[in-house]
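Remarks on the structure that follows.
Note that one protein chain is taken out, while the other chains of the complex remain in position.
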Amino acid sequence: MQLGTVIGNVWATRKEDNLRGLKFLIVQPELPDGTSTETPYIAIDRIGAGFGDKVMVTKGSAASKIEPNLSIPIDAIIIGIIDSVDVEGDNCG
Amino acid sequence: MQLGTVIGNVWATRKEDNLRGLKFLIVQPELPDGTSTETPYIAIDRIGAGFGDKVMVTKGSAASKIEPNLSIPIDAIIIGIIDSVDVEGDNCG
Amino acid sequence: MQLGTVIGNVWATRKEDNLRGLKFLIVQPELPDGTSTETPYIAIDRIGAGFGDKVMVTKGSAASKIEPNLSIPIDAIIIGIIDSVDVEGDNCG
Amino acid sequence: MQLGTVIGNVWATRKEDNLRGLKFLIVQPELPDGTSTETPYIAIDRIGAGFGDKVMVTKGSAASKIEPNLSIPIDAIIIGIIDSVDVEGDNCG
Partner (left out) sequence: MQLGTVIGNVWATRKEDNLRGLKFLIVQPELPDGTSTETPYIAIDRIGAGFGDKVMVTKGSAASKIEPNLSIPIDAIIIGIIDSVDVEGDNCG
């Protein structure tokens, strides 16, 4: 899973039918120390994340495994809102 | 999911059988502010996207999860046509 | 899906049992304008692609979704032989 | 699978329901010789890995294949704690 911060959201009226009602947020991926890495992407949110929240995101087809037998075409979902990150070692001081 | 703009399309008469009737568009991936990132790729479209539309694309095997039990070899699908993108923060001004 | 050109093939007598009889081609990924991108990889072909053909490739586990309930360990398949690519915009001239 | 070292952990009280009880560790990906590569990410651990342990991580949707029919949205799991790595060749000394 990837760490990141919610930096925006996306509105799309016309979309694939089985995506109605879902919330689409923009996430900026980050290192454990908060430095930005890579480019931002869109992730589904079902746990109430908002602007500025530090989150944990699952990417790829695993993102749709939120319910057994669910079949929705999403490739990123916010799975947790971070309370704290503890890091030892020389990479993320 | 990734933001992007539809910049073209692809015609292929000879293809895997279960892909007949699908529309293949070329999408240029973009940052929330519209800057191009990475190289363009081909995505399926079922919601009527056209040249110049800002879209949201699901990549990977999740792309085929548009119907339960559907089995088609596609790895990118346009899942929404973007109305608006709201971004706060220093990455996507 | 990714655009590319077939540039070679691979022979392997010893392989996983459920891959017998499949054809393994080497594909050079390309931009819509034909410029090479990334490194070449191996893709399965079932539609008769040959040296020099412009093709469309599905990557990742979606590649095995060519038949319902098929279970084969492949991560790239040629899904179409390109007739033409139409592109507008400043990235792919 | 990827080699890496456990360098930290993540706490998240609010998360997707089916992730309760799981342990989230931060892994720094490494080459066989111990050199860091890429940026750290979060992986589930069920085998008792701790700070400083050399581990083997499965990434992508395969990470949830730890039990038949399990449906959880995770994209990285520690599958082994490394005893030793033997390498020949010029890349990894």
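By written order: A, B, C and D. Residues from 1 in each chain.
Keep in mind that, in the parts below, contacts are C-beta pairs under 8 Å (C-beta built on N, C-alpha and C of every residue); 3 or more make two chains touch, one makes a residue touch a chain.
These numbers come from a predicted model, not from an experiment.
Although one chain is not displayed, subunit D still touches it through residues 1-3, 31-32, 37, 46-48, 56, 58-70, 77, 79-89, 91-92. The missing chain lies against subunit C, touching residues 5, 7-16, 18-19, 24, 26, 28, 36, 39-43, 51-52, 60-61, 63-64, 69, 71-76.
Criterion: only the chains that are shown with their structure count from here on.
Counting the residue numbers used at the interface between subunit B and subunit C, under half appear in both copies, so the two copies meet with largely different residues. Looking at subunit C, residues 61 sit in touch with two or more other chains.
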